[in-house]
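Omission of a single protein chain aside, the complex is shown with its protein chains in their original locations.
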Amino acid sequence: MHGNDATLDEPADDDPAFLALIDDDGRVEPRDAMPQGYRQSLVRQIAQHAHSEIIGMQPEGSWIGRAPSLRRKAILMAKVQDEAGHGLYLYAAAETLGVDRVDLLDRLHAGKQKYSSIFNYPTPTWADIGAIGWLVDGAAITNQVPLTRCSFGPYARAMVRICKEESFHQRQGFEILHTLSHGTTEQHEMAQQAVDRWWWPSLMMFGPADDESPNSARSMRWGIKRFSNDELRQRFVDMTVPQARALGLTLPDPDLAYDEATGHWHFGEIDFSELFDVINGNGPLNAERMAHRRGAHERGAWVRAAADAYAAKHASRSAGTAA
Amino acid sequence: MHGNDATLDEPADDDPAFLALIDDDGRVEPRDAMPQGYRQSLVRQIAQHAHSEIIGMQPEGSWIGRAPSLRRKAILMAKVQDEAGHGLYLYAAAETLGVDRVDLLDRLHAGKQKYSSIFNYPTPTWADIGAIGWLVDGAAITNQVPLTRCSFGPYARAMVRICKEESFHQRQGFEILHTLSHGTTEQHEMAQQAVDRWWWPSLMMFGPADDESPNSARSMRWGIKRFSNDELRQRFVDMTVPQARALGLTLPDPDLAYDEATGHWHFGEIDFSELFDVINGNGPLNAERMAHRRGAHERGAWVRAAADAYAAKHASRSAGTAA
Amino acid sequence: MSSRGWPLWEVFVRARRGLAHTHVGSLHAPDAEMAVRNARDVFTRRSEGVSIWVVPAAAITASSPDEKDAFFDPAGDKVYRHPTFYEVPEGVEHL
Partner (left out) sequence: MSSRGWPLWEVFVRARRGLAHTHVGSLHAPDAEMAVRNARDVFTRRSEGVSIWVVPAAAITASSPDEKDAFFDPAGDKVYRHPTFYEVPEGVEHL
């Protein structure tokens, strides 16, 4: 049911009928004709999103065995399972555009496609797991909610499912931090340090400032993006500042101040040079994440082979029975 | 996806778990285990319903060529198309119970399964088409609306679709009668005579009185029926009497009187001996309807054969191309 | 469809009794049994369904979007199929 042959008679990037459908808030479906640029933008974005989900399993996965209680282990396992599932939804959505998951994984492993830089930061303490849930998932949800109205049907439907499932992720992170913040002095300090580590990287998850984001306008014209990077970042800050207060933790930005005139929280300047450095492979854990991913893929080869062998054996038995 | 093998481990007719599902207003789906009696009741009822739809095409179908305007012809054609479609929905719903449409048609043609006796009455004038739409479809809709909540999922879903589509059927009949009733004296008289012909048979469409309807209790226990024959008949009378007044036509029952105490219209005694006579094959047109149905099936044989031949040729060509 | 690896399966879930199966997405699996099992793990982790259907994507035939307008046109100009086409005298109910 996928659109492998839809490159025939492809409309131009500014095809009036295509843009009219977008303007009408209509949805594009896999077998529709669509501009090559639209298809390529979506493949790139959805694949990067899928890669982020499965790379994102690593920092938390490493804490499942060390989580401080059975309850916390079970919750963390459920969250990492969700991330695997979200990766699957997204690879499947990308495949409706005529690409193959196997190729997307190959491109990830070859370093030809990106994943979110946020997962290149380390999680040295249990409080980091709380900060990831609260801040990283909070930023992700802020980004993802508008994607449920993305112009490409399969991506939008996958995002509806993901947002619904993810609504527990942020809460469990908040709960971890709330518990630590109201615990011993050492626990409170641990929570504060984790927030100090994750605040700025979380703000960078929304991408460069609008005037530095060359593809944004096109994505917005095509209904892939609904809000600019800066709009979403501001929305996230406005939601998060009061939550930090409820946690009894401070956000590491001396310039944070409520602006009565605009009704928004003003925040300090973001050091994007760090972001670009991480994107370019120089983050604390880029090499480790990629090595782990490639290793997991290689170590999983026997599982795939075994499933193949089982299916083949089962099929030949069924054939034998039927004959 | 159908339940052909579900006769294994079949629960008893009064299986507590099955009755609990019904009491909980749950729906039974094709692959669920279900009592044999439940399955058989449903097959009988859905098949009879399906047969009624396709036999019901005859009295109106015969008027398509004679309808008094292009508008009326187009409407009548759309209505007869709907009836064919409704027959298909219902045969498909019956097939989810593990029977085969081909067998159901064979049983109809062999006189082993019934259809609604109402279609054994003749339609001598154009006004009869109006009376069928207003009274016969009106009675059918009264019967069918509660079936949208029938306990068997595929039947309930088919009825939702049918009720939605049928909502125009009664209106077009009302419109025909309204036009005739407000036309010439002869036209008014023609409308009145048609209503005189169809009123009592329409009341009989709800089946025998409750105390003469042995299977009703079981069907209600199983959530197949939601209201008794007499309840539905009363509901139909209450809706129809004011409509007759709006048409400027009288209903042929001297005992019709509004009962202030109950808020219902009281009506005269129904001569069910006529109904049973028609059911037993002695209606005005039983033989003709069956002969026409069998003839249509036989005359359609070449269409089925041609479609088969076309599909075979197409398949062998595709195979040739692929090789 | 996948050119390499496992075949692609389309997954349909019945959310609860009484509702029809709805398409929820697709997945790769070596056979139908594994596809059903994986579909359960992926699409019904929160009791989103009581029944799952999987179909090889290759077994689906779709109406062609290229001829979409012409294909669905016959329904377009038959307004008399809708009840609102008919005038009902004021005050007449249940029709």
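In this document, chain identifiers A, B and C correspond to the written order of the chains, with residue numbering beginning at 1 in each.
Assume a contact is a pair of C-beta atoms (placed from the backbone, for glycine too) under 8 Å apart; a residue touches a chain by one contact, two chains touch by 3 or more.
For clarity, every value in this text was computed on a predicted model and none was experimentally measured.
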item: Visible chains in contact with the missing one; value: A, B, C
item: Contact partner of the left-out chain, one of A:R71, A:K112 or A:R299; value: A:R71
item: Those residues of chain A which, in the complete complex, touch the missing chain; value: 1, 26-29, 31, 71, 74-75, 78, 82, 153, 156-157, 165, 167-168, 170-172, 174-175, 178, 239, 242-243, 246
item: Residue ranges of chain B at the interface with the undisplayed chain; value: 1-2, 4, 9, 29, 31-33, 78, 81-82, 85, 88-89, 92-93, 95-96, 100-102, 154, 157-158, 161, 165, 304, 307-308, 310-311, 314-315
item: Interface residues of chain C (partner: the chain not displayed); value: 12, 20-24, 32-33, 35-36, 40-41, 44-47, 49-56, 59-63, 65, 68, 71-72, 74-76, 78, 81-82
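Following the convention adopted for this analysis, only the chains that are shown with their structure count from here on.
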item: Chain centroid nearest the full-protein CA centroid; value: C
item: Mean-CA-position distance for chain B and chain A (Å); value: 54
item: Interface hub residues of chain A, defined as touching at least two other chains; value: none
item: Contacts with 2+ other chains: residues of chain C; value: none
